[in-house]
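What follows is a structure written as C-alpha cells; I'll ask about it next.
Every protein chain but one is kept in place in this view of the complex.
So, subunit A:
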C-alpha cells in the first residue's frame, strides 16, 4: 500500500501529531480517494503527513460551474506555515497551486476547474516539516478542465491579457490585510485540441516602502486555476508601505505587473468569516 516511501517521515509525524487523528502506519484517507496514495507520494514525498481539521477547506458540495469552483484553504489555526498546496485529486492536473505565505497569514482562496466529482484538498506545511492535510468532496457534472476558455470567443481577448484588478483592505488589529486580485488571462490547460497550454505560473506580491521592496507572499499557480483567476490573500504590509506591487509571469513568458494602491483613509478592514454578517447586521433595507 505504498508504505515504504512514507516510513521516513513517520516518526516525526508521530511526535508532532499529538491530538490529531492519526492511524498507525500511513494514515488512511478520510475522503477515501483512489488517488490519495499516489498524490501523497508525488507531492509530499518523504515528508510526514497528518490529516488535520485545523486546515479548513471551504468549497461547495456540488460545483455549479465546473470552470470556476470557489475554494479556500485556511491554515491560520496552525500558526506559522511555510508552504500550502491545493489539490483536486481526480483532475488531469491535480496540483492547483503552491502558496508560499512568507509573512502573510496562511490563507488563500481562488477558483478552480474541476473535471469530475473529486476530493479537493488543502495542505499546509509547518516549520517542522509536517504536512497537515484536510479536504472536502465536490460533486460535479464534469468537463471544467477540457472546456475551452470563454475568452477565446472574444476577438480582442489577447489585448486584455495581463490586465489586473485589485483591491486591498486596511490591516486589522493583527496587521493582516485582505488582498483580492483578478487577472485577465485564458489560463488554458492545453487539454483542448490545438490550443496550447497558456496559464499564469508565478505571482509575487511585494510591498513598496522607503527602505526597499520586501516580498509579502508568492504563488506558484497551475493549470486548474480558473480562467481570469481571482485570488484572495491575507498579507501583512509593513506599516510604512506606500503601495503593493504584483509581479507575475505566464508559461509563455508573458509578464504581469501592477501597482496596488493602499486603501483610502477611512476604509474598513475586511470582514472575517468568523465575524460575518448576522441577519441583524443587515446594512440595507429590504425592498430597496
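Assorted remarks:
By our rule, contacts are C-beta pairs under 8 Å (C-beta built on N, C-alpha and C of every residue); 3 or more make two chains touch, one makes a residue touch a chain; residues count from 1.
Here is the rule we go by: contacts and distances are computed from a predicted model.
Looking at the choices "Urea ABC transporter permease subunit UrtB", "C-type cytochrome", "ATP/GTP-binding protein" or "Quinoprotein relay system zinc metallohydrolase 1", the name in the UniProt record of the chain not drawn here is "Quinoprotein relay system zinc metallohydrolase 1". For the chain left out of this panel, the touching residue among A:60, A:129, A:190 or A:238 is A:60. Within the complete assembly, A:165 is the residue of A:28, A:42 or A:165 that touches the hidden chain. Screening A:100, A:180, A:204 or A:249 against the full complex identifies A:180 as the residue touching the chain left out. Where subunit A meets the chain that is not shown, the touching residues are 58-65, 68, 70-72, 109, 111, 141-143, 146-147, 162-167, 169, 178, 180, 182, 230, 232, 246, 257-261, 268-271, 273, 276-279, 282-284, 286-288.
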